[in-house]
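A single protein chain has been omitted; all remaining protein chains appear in their positions.
After this line comes chain A, so read on.
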Amino acid sequence: MMSQCSAELCMLLIEDNFGELFARIFTVLQRYERLTLPRLKFYARLSDRQLHNGLSAMIQHHLIYHFTSLDDGNTYYEANPQAAYSLVRSGKILQLVESRLGEYAAQVLETIMNLGHSSIANLETLPELQSTKQRIPNGVNHGEEEIEENGGKEGDLAAPNGDHAVSEKPARLHPTLKSLASHGYIHRLREAHFQSPNDNWLDASRIISSRPDVKIMKGKQQAMEIEEKAKEMVKERTEGDLSRGLMYNGLPQGAKKKRDHGNKESNQPAPNGTNGVNGGHVDDEEEEENDWSEDEDGIDSMPMDSNLIIRVNYEKFDVALRNTRFLELAEQDAPSASIQIYECLLRRIEYQTARCRDSYEIPREGEEGEQYSAPIQLSSIVEDVDPDLDLTGCIGPMEPSTVLNRRGKRPLDDDTNGVNGDEHEDEPSGQNRAYEIDQHLSILSQPPLNLTTKHVISGLPTWRVAFRGLARKLRHLELERMIESRYGDVALRVIRVLHAKGKLDEKRLQEISLLPFKDLRQTLASMQTGGFVDLQEVPRDAQRQPSKTIYLWYYDPDRVCSSILEDTYKAMSRCLQRIKFERTRERDFLEKTERTDVKGHEEEFLSEAELEHLRNWKAKEALLLAEVSRLDDMVAVFRDY
């Protein structure tokens, strides 16, 4: 994780979000790894006050782990690159939440993100969560939020603007928090979350190994026992799941509306067809409002424990974002109804998947076992799927030759369907519908993507998703896109052949790929310079003469992935640095627009040309930031999924 490029990127992200002080401390910690306070002070060359303020705020944001050793009593500080990196993903996460749970939920989550972690009591007092409508036109509040983002002292933010009485308390806050919690998007903050995973692990194994029953054991047995128990202990200590008890029939709160309002959504000219789940947030606000009132009626309005301290569960969001990627894969060539069914399946799976994978690093290609999602019963998918979704219309018949006859036989049937299609017609029996949905899922299970897998548990058909295989496919897809754009489709074929067959000499490669020697050599050579393929020499005699050496080409996706990942980090840094540079270029102008009296009243104070300029600048910044987020999609594929 701590490569030069990623360190640079983390530093830039922190600087962008929290300012230079944080960035300075973070960089020092990244460069020197674990440090005690005096050493940190020495390297960072900061005053005590700055350092203390910075550290405490960074701990609040989980940017820094700290650990007090029992051996020497020192407290060590360590950078948390994951947390720093997830800053870049926050926009995507908020968008996802907004599309699923509405604008207010996104706002709540954003607040939690901005605070790092927060108790529920604290959230209750925050003015901006009281009521959306009052807040937006209020310029003062808006500015204050800016401070919060740029400045750094989140802890004492609760105090100002107390004029919104606490009495008109969060009618919506608690249900929203609950639905966030039951989706697993937020979780309880545990003490262990402040320590790095390594410290947690060492701590746990130390405690386990000092237990008397473990002490008697010897050698391998002891080591295994310690490992197993320590794993359990770490898991138990970091467990922050809040969804238990909040799930309702296997569905989280606030999610059920999806189905009730499914009709409306599916009748909209397929926003899902193009953009997947993210595209879904075309829903107008009115609808959301309705959903919420409904929720309040339907679900108990017991407030959540106000002493609970919560924070954002980024792991869960990786799962959700990964599912949207799977959905995008499906959209390539599956019929639209299948995609909607797939979305339902993935949604169900998401509720039961806590993280993308168990191991910390992506295992090497070929050494990776398959890991299946929780199986979802066909019947529950049937429940979720919009009952008005047309299932038969988008699959061809099993035997095309008989189609004509059949149509001749039952014109009546067809007519009724055709004419009354829009209205409610005779309800197809549940059995039939289940069969059709099963058919759609079977279509998705076909190669080359194998998006679903059927699994029969004690006679009941269930469907699940083979996560590792699909994640691998996503990785290869990203690599293939890069290869295609850099070296053309000839290269793509060569890469796929090499990937399928392993190491090949030039002649065999030609026979399989059916490419002329000239083209083949050229692409291989240019790909080798690019680091995508490599050459192995196998000498046939001790002299290692070139003429008596076999040359084998090969393609190692693991190696390519890791180098591309570094490149991606670097490209992200470059985009951020470019924004910085562009900003210095326009400094005078931007300073004017950011003046407190101008800000929010741009129309009054700026000339037409200046407004145009501002729009241009904003578009430019947006473009670069969008690029960063596109690159983040790749990082997610290579590192997180």
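One rule holds for everything that comes next: a residue touches a chain if its C-beta (ideal position, glycine included) is under 8 Å from a C-beta of that chain, and two chains touch if they have at least 3 such contacts; residues count from 1.
In this section, contacts and distances are computed from a predicted model.
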{"item": "Protein name (UniProt record) of the chain left out of view, among \"Ubiquinone biosynthesis protein\", \"Septin-type G domain-containing protein\", \"Exosome complex component RRP40\" or \"DNA-directed RNA polymerase III subunit RPC6\"", "value": "\"DNA-directed RNA polymerase III subunit RPC6\""}
{"item": "Residue in contact with the excluded chain [from A:M302, A:M398, A:A542 or A:A609]", "value": "A:M398"}
{"item": "Hidden partner chain, touching residue among A:S119, A:Q439, A:T549 or A:S562", "value": "A:Q439"}
{"item": "Option touching the unshown chain, where A:A223, A:A374 or A:A500 are the choices", "value": "A:A500"}
{"item": "Residues in chain A touching the chain absent from view", "value": "266-270, 272-273, 333-336, 390, 393-400, 403, 407, 414, 417-418, 421-422, 439, 442-443, 445-448, 478, 481-482, 484-486, 488-489, 492-493, 496-497, 500, 507, 510-517, 519, 564, 567-568, 570-571, 573-575, 577-578, 581, 616, 619-620, 623-624, 627, 630-634"}
